[in-house]
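I have a structure I would like to understand better, so I am pasting it below and will then ask my questions one at a time.
Removed from the display is one protein chain of the complex; every other protein chain stays in position.
And then subunit A:
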């Protein structure tokens, strides 16, 4: 158990909440609805969603690339791409992809 006193724990959790909220609210505080954001920000708002999805995919693989070059992950992603191109069902692709990955890592040593 922690040696930190209760008030110190509350303050620590409090600043974590504050920091998290700051990262979430900052863009909306800087660019409120009643003002048109600069063209540069609107441009970023248009292109960032595409780039962010790529960033999130890599973010998920961050711990995997160091071991056996993420072989089960890459295999499962390939499987998802094929299933998704074939059936175009978001839920089928996510469901089958996850089960495929679980079978892989539970039964094969990479």
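The criterion applied here is as follows: a residue touches a chain if its C-beta (ideal position, glycine included) is under 8 Å from a C-beta of that chain, and two chains touch if they have at least 3 such contacts; residues count from 1.
Going forward, contacts and distances are computed from a predicted model.
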Which listed name, "Regulator", "Branched-chain amino acid transporter AzlC", "Cytochrome c-type biogenesis protein" or "CRISPR-associated endonuclease Cas1", is the one UniProt assigns to the chain that has been left out?
"Branched-chain amino acid transporter AzlC"
So that we can see where the missing chain sits, which residues of subunit A does it touch?
1-2, 4-5, 8-9, 11-13, 15-28, 31, 33, 37, 40-63, 65-66, 73, 76-77, 80-81, 84-85, 90-91, 93-95, 97-98, 101-102, 104-106
